[in-house]
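Report on one structure; see the data block that follows.
The complex is shown incomplete by one protein chain, all other protein chains being positioned as in the whole.
On to chain A.
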Amino acid sequence: MGATASHLGKDLLSEYQELTFLTKQEILLAHKRFTELLSREDKNLPDPRAPTEAILTLPELKSNPFRERIVRVFSTSESRDGLTFEDFLDLLSAFSDSATLEIKSHYAFRIFDFDDDGTLDENDLEKLVNCLTGETDETRLTPDEMKQLISNILEESDIDKDGTVNLSEFQHVISRSPDFVSSFKIVL
């Protein structure tokens, strides 16, 4: 990277504007918030990587049930742990207001794919629903309800009836939803 952690070069800034859906102010704000997450030693590294625990303290992600999956999906390290600044920009770009439906649905699919196998099968769906219903036992669904729910979902979305939801089926369902684009947003 042609910049230290404390200052973004001008060319780099304009390249980032070209490659993401973010405006200049948003990129600068992201840079500021990102450097706050780094520890002091890391700040002097050429391409610092903020650890996952630090990222999960961001107020925008703290209350999100999918926060760990989000960090994993956008991380480019081998162990899928921690985000560089570019990963962070990718994250904000996909979740920004002007991002297209295709890119949002692509990343949503990857976030929901808990076992990273390229399809949403019953285990993925079960974990997904458990994330949505909260941590406590009172709010969880009973096993019967869960089974019923999953079979309903597969009945609606699984067009080729192979027992899993793949990317294009997912995108087909999502594109018809009026709420998806407006709720799949994170703004710093």
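Quick note on the criterion: a residue touches a chain if its C-beta (ideal position, glycine included) is under 8 Å from a C-beta of that chain, and two chains touch if they have at least 3 such contacts; residues count from 1.
What we mean here is this: contacts and distances are computed from a predicted model.
The listed choices are "Proteasome subunit alpha type", "GPAT3 acyltransferase", "Cytochrome c oxidase subunit 2" or "Transmembrane channel-like protein"; the UniProt protein name belonging to the chain that is not shown reads "Transmembrane channel-like protein". Seen across the whole complex, the unshown chain contacts chain A at 15, 17-21, 23-25, 59-60, 62-66, 76, 86-87, 89-90, 93-95, 99-100, 102-103, 106-108, 112, 118-119, 125, 128-129, 132-134, 139-141, 145, 148-149, 152-153, 156-157, 159-162, 166-170, 173-187.
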